[in-house]
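Have a look at the structure below, then the notes.
What you see is the complex with one protein chain gone and the rest in place.
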Amino acid sequence: MNIINFLRNAFAGRKLATVGFIWLCFILLAAIFAPLIAPFDPLEIDPVGRLAEPGLPNLFGTDHFGRDTFSRAIYGARMTVIIGVGSVVVALVCGGLIGMLSAYFTRLGHFLMRGVDVLMAFPALLMALVLITLLERSVFNTILVIGIVYATTTARILYGMTLKLKGEVFVDAAVCSGAGHSSILFRHILPNLVSPLLVQASFIFAFAQLQAAALDFLGLGLPPEVPSWGNMLSEERIYVTRAPWLLIYPGLLIVLSVFSMNLVGDALRDSIDPRFKDDIAGV
Amino acid sequence: MTIKSWMKSALAVGALMTLTTGAYADGMLRYATVGEPPSLDQQVITSDLATTIAHHMFEGLYTFNGANAPVPLLASGETVSEDGKTIVISLREGVQFHNGQAMTSADVLASLQRWGEFGSRGSLIFDHVESVEASGEYEITLNLKEPFGPWKNLMAFINGGPAIYPASVATGATKEPISPENYIGTGPYKFNAWEANRYIELVRFDDYASPDGEADGYGGARVADFDTLRFIPVSDVGTRIAGVRAGDYDYAESIPGDLFAELDADAGVKTMLNGGPIFGLVFLNSSDGPLKENFALRRAIQTAIDKKPALQVAIGPEGLWRANGSFAPEGSVWNTPEGTENFSKGDAEAAKAMAAEAGYDGEPIKFMVSTNYPFHYDSAIVYTKQLAQAGFNIDLQVYDWATLIEKRAQPDQWDLFFTHHGFVPDPILISVMNDNYPGWWATPEKKALKDRFTASSDPAERQAIWAELQALIYEQVPTMKTGDVYTYNIASPKLKGLGEQTLIWPSFWNVSK
Partner (left out) sequence: MLAYTAKRLLTLIPTLLAATILVFLFVHLIPGDPAAILLGDTATPEEVAQLSAELGFDRPLWIQYFLWLGNVLQGDLGTSIFFREPVTAVIGSGAETSILLASMTMVWIIILGLPIGVLSATKHGTWIDQITSSGAMLAASVPTFWLGLYLIMIFSVTLGWFPSSGFPSLSDEGGITNLRYLILPSLTLAAPNAALIVRLVRASMLDVAREDHVRTARAKGLHPARVAIKHVFRNALIAVAAAFGFTFAALISEAVVTETVFSLPGIGRLVVQSILRRDYPVIQGVILVIVVLYMVINLLVDLAYARLDPRVSLK
């Protein structure tokens, strides 16, 4: 299926989702061009100009280190994209492979999906806390921990969808024409799953932001020196009355971005193959 | 829904709301703590939080008055022999333990022996003790190997100190903290319950035998006005503040400096400054790595750092910190300017030159800091920037506190680490004086001075030797003091009798609501 057409269909007549999509494009631009947009170094400390109110030159004020909140917010967009994309990649690659292979090779599948069941029984957030303490705080480990959580749900979903496709005529045809396993899996089955995967990806992206923010809040997420919206909220949360801008801006940025991603995911879901619609829960 | 049922639920909601305030009688003090202490065993646990709770139920032979001088508590007095080697302490009669037993010298003997062998600060005295004996039912005798000046200060310092337990508890106790059913002391409050994760509760001890005299610091008469003291763990500082403001707690500890002005102006809360400051310490590794025995390189690091910006960032308002290089605060007898000219130079160029001369060639210096204490982390960020400007290759490693204390025990894992130190009445109690404390500073120069320091019991002589020790610290740089921090707590304005300042740990005898 043509992705452009798919997107065009998805957003046709959905104003809110379109606005959300545009907002996400802004976030992406901010992430890519952060050094050009940000007026200050996000890590530059200024003990004299701490806790300055929003205005000029500090649009969003400064934090308790005297760092420019606006510049940190711009660089925070970068972390948002990295965490989102990273978690999506981990979840889709690990979960997707396990799900597809399990559905295709039933004996292996029995074993693998039992493993997925075990993992799903674990309380996700609590296990994430244990794992981060074990592995130490870093961007990579945060992505890994969040990615693993969604890899299990993705595996379940792809397992179901691949099973449905496996019974279809075109797969039988491919088998008859002598295609190998990898060819059937990746040339014939996978292309049919691209659009549902896109939907799943958008929901994982949204959830990952909230999970990362929660980990940051508990002090077990990204390293504290990394400018992310979650860290900004977590580090400055005692200033809720003293310097309210330190909590309002990053908080709103998280809400808007997660909301947008959910809207986009919702729009995409409504326009995918109806066979797969029920498989993806989302929000 | 019918109108009648609507009204019923409205009434129910109304009833819930009116109950929001004043559900507890005035007889309970609700204290919001930063967490839960590992144990309340005062002899082996040095957590300040543990002492804040436990000094209401455990007492030592001595305590401190408002001027931080030791005064008798369970003791009634003492005589020291001419040569300073025999100390005879007489005990107060008629003191009862919470289990109803009378306190005698047998209990004191057992407690001192357990403390001497297993207590956190016990060996400081007992390395100099030949023997301890119960020389009468209410008399205890310490025979020293040589005169030991700080004995009374150490006895009075209850944190990791010689709390007096019944002999039945102290006998057979080891390094492992005693368990809650053995929390039996002589204090004005007795242990009632430790609900894991919820609260620790003490209740008034009706048979308490108070020392005489007017209350002064922790000395003098103690009156328990509350029926119950409840210490509730509230780990999030924002929640502690909101809780006192909303009237859910009467007292909350460890409040960030930046909020002082706002809270001080708020009629709904009272700010309580702590009299004794705490101070940050950056330890340098004397046992392994590039800093081992390279005192010139250490001085280069010391020269690169300007302590003021870190204090501004980490603490905030000027009144709550002092860029004071002396290990004792202003006003203390131990305060001395010796060596402090090197406290906070902040001279990147000089540091660079010194480092080059010391043979530093850019190898990474591992600096460990924990996020559990925001002021550690904030200061470390500032220092790292300053050190980088002076050409040091700093590898900042951020851990949680548990990981940090595990790593710092391994000499090959680190070069610098950040910690802090509470107020202590005698410099011998400062961690850097302990040869086994991570950092492992044990040079011959230190040993010579330390031996003279503990052997003397003449206050003026000891102060002079301490000045030399402090100068040596600035020369060999086993640790870098980061400045004094005056922490503060907040209280409900309803509490009466709190005084203006907290001496060392908040105390709630002679306090009412």
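Labels for the chains are A and B, by order of writing; each one numbers its residues from 1.
Assume contacts are C-beta pairs under 8 Å (C-beta built on N, C-alpha and C of every residue); 3 or more make two chains touch, one makes a residue touch a chain.
Model, not experiment: these values are computed from the prediction.
Residue B:Arg121 is the one among B:His55, B:Arg92 or B:Arg121 that touches the chain not shown.
Checked against the hidden chain, the listed residues B:Ser81, B:Asn99 or B:Ser235 yield one contact partner: B:Ser235.
Note on the undisplayed chain: of the listed residues A:Val90, A:Leu197, A:Ile254 or A:Ile272, the one touching it is A:Ile254. Contact with the omitted chain, checked across B:Pro72, B:Gly160 or B:Gly275, is made by B:Gly160. Screening B:Thr336, B:Thr419 or B:Asn510 against the full complex identifies B:Thr419 as the residue touching the chain left out.
The chain not shown here touches chain B at positions 15-17, 19-21, 23-24, 35-36, 38-39, 44-47, 120-121, 160, 174-177, 179-180, 194-198, 232-236, 238-239, 242-243, 245-248, 372, 400-403, 405-407, 409, 419, 431, 434, 436-438. Seen across the whole complex, the unshown chain contacts chain A at 16, 114-115, 117-118, 120-127, 129-131, 133-134, 206, 210, 213-214, 217-218, 220, 230, 233, 237, 240-241, 247, 251, 254-256, 258-259, 262-263, 266, 278, 281-283.
We adopt the following convention: only the chains that are shown with their structure count from here on.
Averaged C-alpha coordinates give centres for chain A and chain B that are 45 Å from one another. Residues of chain B that touch chain A in their complex: 237-238, 241, 256, 258-259, 262, 308-309, 312-313, 316, 371-372, 377-378, 381-382, 385, 396, 398-400, 403. For chain A in complex with chain B, the touching residues are 45, 47-48, 50-51, 64-66, 133, 136-137, 219-220, 223-225, 237-242.
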